[in-house]
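Every protein chain but one is kept in place in this view of the complex.
The chains carry the letters A, B and C, assigned in the order they are written, with residues numbered from 1 in each.
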Amino acid sequence: MIIVMKPNAEESAVKKIITKIEEKGLHTHLSQGEEVLIIGVVGDKSKLDTNAICALPSVEKIVPITESYKLSNKKFHPEPMEFSVGSTKIGPNNITIMSGPCAVETEEQLLKIAHAVKKSGATILRGGAYKPRTSPYSFQGLEVEGLKYMQTAAKETGLATICEVTSAHAVESAEQYVSMLQVGARNMQNFELLKEVGRTGMPVLLKRGLSATIDEWLNAAEYIMAAGNSKVALCERGIRTFETATRNTLDLSAVCVLKEKTHLPVIVDPSHATGVRAYVEPLAKAAIACGADGLMIEVHNDPAHALSDGPQSLNFEQFDSVMNNIKPYIELSGRTL
Amino acid sequence: MIIVMKPNAEESAVKKIITKIEEKGLHTHLSQGEEVLIIGVVGDKSKLDTNAICALPSVEKIVPITESYKLSNKKFHPEPMEFSVGSTKIGPNNITIMSGPCAVETEEQLLKIAHAVKKSGATILRGGAYKPRTSPYSFQGLEVEGLKYMQTAAKETGLATICEVTSAHAVESAEQYVSMLQVGARNMQNFELLKEVGRTGMPVLLKRGLSATIDEWLNAAEYIMAAGNSKVALCERGIRTFETATRNTLDLSAVCVLKEKTHLPVIVDPSHATGVRAYVEPLAKAAIACGADGLMIEVHNDPAHALSDGPQSLNFEQFDSVMNNIKPYIELSGRTL
Amino acid sequence: MIIVMKPNAEESAVKKIITKIEEKGLHTHLSQGEEVLIIGVVGDKSKLDTNAICALPSVEKIVPITESYKLSNKKFHPEPMEFSVGSTKIGPNNITIMSGPCAVETEEQLLKIAHAVKKSGATILRGGAYKPRTSPYSFQGLEVEGLKYMQTAAKETGLATICEVTSAHAVESAEQYVSMLQVGARNMQNFELLKEVGRTGMPVLLKRGLSATIDEWLNAAEYIMAAGNSKVALCERGIRTFETATRNTLDLSAVCVLKEKTHLPVIVDPSHATGVRAYVEPLAKAAIACGADGLMIEVHNDPAHALSDGPQSLNFEQFDSVMNNIKPYIELSGRTL
Partner (left out) sequence: MIIVMKPNAEESAVKKIITKIEEKGLHTHLSQGEEVLIIGVVGDKSKLDTNAICALPSVEKIVPITESYKLSNKKFHPEPMEFSVGSTKIGPNNITIMSGPCAVETEEQLLKIAHAVKKSGATILRGGAYKPRTSPYSFQGLEVEGLKYMQTAAKETGLATICEVTSAHAVESAEQYVSMLQVGARNMQNFELLKEVGRTGMPVLLKRGLSATIDEWLNAAEYIMAAGNSKVALCERGIRTFETATRNTLDLSAVCVLKEKTHLPVIVDPSHATGVRAYVEPLAKAAIACGADGLMIEVHNDPAHALSDGPQSLNFEQFDSVMNNIKPYIELSGRTL
């Protein structure tokens, strides 16, 4: 941590800061520039109240040098993480495909989709039972009923299952029925929910917030891990920009950044990122090409009648075609399905 | 609602859509352009599955013409809303000042601050007992203990009180101790929490999400109101942009847009928006000048030792000076404190 | 300037960097943290090739501590700048009102508007003769013909005049006919144009680029000033964000930041920022309230038939009303029209 003093900072103010820091057992290095004085701080910054220092009138700004997340930090965990989800794994050796409908609608629909995505090569069935929708008047999900259908589909097909949770209450239900919990973009900084999914010890997919920096995202993962749960995968699903041709802007460079900063697996969701069916295949290939560990792809038996997010859903034939067309890219990545 | 067909859409596809719409009791108007055909839809769109239509291969896009929020829509409630919070009011007749520390630290601290902000003219005491912090290792708030201090401060000073809630559990506690609940920016689309604060019937301050559009914000307010609670005020607190000189970009034009679209009161928080103490006064004046119904301003007895957000907090003297300096602007607005 | 080394940087790499820096006559301070080593650099950084250092494999990142702009930097010019434009002044003592049509259409139209805006209190007539339009098929301006009308209007009314320039060629023409040159948002980083307007020595209004940081904006001003022209005013006109309810997001906190970082005057353009006529008055008041030195407001004799930007233009009556309604705010700011 670097403390930049204001040009006119008095010596007494500098001394006061140094004393304050050294009282906490940290060390300081002074560096007098031609215009400004800089105080370097060495040691465990968590003992220090940086806000208090930053609020001092003689302090210009504080520049952090090291990250605040530790458990999710590759520096301390250099090997890529791998963990099991039901009968499959997420990690550096395979490309995990999570597919299914945006929202679970009926048992029959879900079973039909589950069989179809399994046949094409998916290993995790996704399906929303709790839908966070912009308007209170939109369809909000089947809740426990939907979770039960997920369980049935898992039993019938052997697929692992993932379902978004939106409250502590939903977590309690979901942990009985599915193999993996998803925290959605709108809840990425719902810290109470993060602690709750941390408590379960179950595999968690943490989607990136609509305008979350990578740093905030890793800190959100840290909440889950600090609650004792290390099985966290991150899901890039597009960030909010001024561009309106796609629903969001898929940030594939985030995959590269994450691969440098964390050992946690990274999943890419081209369906939600773009909101356009035709862009799913090219961006799925791109995601694998730049190092993603898996894909989340929306599939629906009848996209034209889907209760949620129809325009981006693939039908069975389209999904099968995408799966065939991405296979050479999976091979190039040195992984298997 | 307008359905824009693809240039090559076949007549049979158009007929199918029209049938689908008319089956639901809505009406259609066709408009054949030189390149594309447009279907206008008239009637109650909530009966219609727009996603299903948008997913049809012959449909280019759907353009909504009217808003999805009703209870928070000025079109149906042309008069500005006013409601009581403890002994004060929020609405078109006064400028409500909510002040206090970012985080409640001790009873003594809170009482000191409460007396000071009251003396300078604030009518609502703010103070965080549940702090949503980016890192799990930052101070997370005193929780119920902090709420009790808020209650004590209210009794001692007669101020109304507001506290952020971050979970259903926190709502249950907070409704016993404070006069108004706050939903923070990170939870603006935590829909379960919105329903929960809606259930309480208490006044709610709904902060804008970091990258929320005004439309999404009003839909979030609609969640609270649809749960039976009409006492909602909106708080603009800065949006996320590429600019780094301020923590966020305070969007004062949003105040103007809101005044046109909704009858709900609008509060502006220049402290969190900028993160810089020196910008609070000029932007407080600007907020009043462009029509805001109130201000949220951070005040701390000792900003240099604040446990949270020190750099933007005013001390008592600074706050008193701001309150004096904004008075002529309040007068110009034709309101009272 | 701070150089942060990678955790595994070898001693020989560090030594090489230090030698390189000291060869240029600068000094270094080392600060060994628990995880990383930091090299502080003291002296005239312009002698140093920072990109070269940043490219070294052992370097993590470089953190600049002081700004690269000098002539536009308040640190070196603590007094607010004032300069003359025709018969009026821009600076700390008055609120300059620049008004007129987006595009000059006919001599008759321009004269009519010039008389009207003068009567209501404007001192500078704005009018576009070179229009940078998104589509090549939109009206592009009357060019020299329009400039001549501006000159006529100046002679008839005594108003100073301002016109946007879009090329070196346009600068050559405009400097013969108008009192002040404007560099538009799309050209903020058209550095050849900046040098060209710098060369003229005429007053320049430099609009902020659609996604320019304040730092880049001040560096753009530095281009004009480094070419020998110190008469630069900055114009905040909205930045590009995800919000679509307004054309851009007016960044009034930028006014506060600029007032801290530079001595150059700051003008606010609520017409272009929002694109909505009804928002001009409240945001004009807000701009004055937070410290702006002037306003640019679009006025048209017949907004419904304007060749450019009709929806945001005020007619004469509306402009007169805005001018009357902002007067108390001008008084409060301790300035005159």
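Just so we're on the same page, contacts are C-beta pairs under 8 Å (C-beta built on N, C-alpha and C of every residue); 3 or more make two chains touch, one makes a residue touch a chain.
Owing to the predicted nature of the structure, the values given are computational and were not obtained by experimental measurement.
Q: So there's a chain missing from this view; which of the remaining chains does it actually touch?
A: Output: missing chain touches A, B, C.
Q: Consider the whole complex, including the chain that is not shown, and state which of A:E105, A:E222, A:D251 or A:E298 touches that chain.
A: Of all options in A:E105, A:E222, A:D251 or A:E298, contact with the hidden chain holds for A:D251.
Q: Looking beyond the chains shown, say which of C:S31, C:T161, C:T200 or C:N219 touches the absent one.
A: Within the whole complex, the residue contacting the unshown chain is C:N219.
Q: For the chain that's not shown, point to the residue among C:L56, C:M202 or C:L337 touching it.
A: C:L56
Q: List the subunit A residues touching the unshown chain?
A: Residues in contact with the chain left out: 211, 213-215, 239, 241-246, 249-257, 259-261, 273-274, 276, 278-279, 282-283, 285-291, 328-329, 332.
Q: Which subunit C residues touch the hidden chain?
A: Against the left-out chain, subunit C lists 46, 49, 51-56, 68-69, 132-137, 140, 166-170, 186-187, 189-193, 209-211, 216, 219, 222-223, 226-227, 240, 303-311, 313.
Q: What does the interface between subunit B and the hidden chain look like in terms of residue numbers?
A: Interface residues of subunit B facing the absent chain: 2, 4, 7, 29-36, 38, 40, 42-44, 63, 65-66, 75, 211, 240-242, 244.
The definition used in the following text is that only the chains that are shown with their structure count from here on.
Q: Per the centroid of Cα atoms for each chain, what is the distance between subunit B and subunit C, given in Å?
A: 31
Q: Could you please state the distance in Å, as a whole number, between where the Cα atoms of subunit A are centred and where those of subunit B are centred?
A: The computed centroid separation for subunit A versus subunit B comes out at 26 Å.
Q: Two or more other chains touching the same residue: where does that happen in subunit B?
A: Residues 211 of subunit B touch two or more partner chains.
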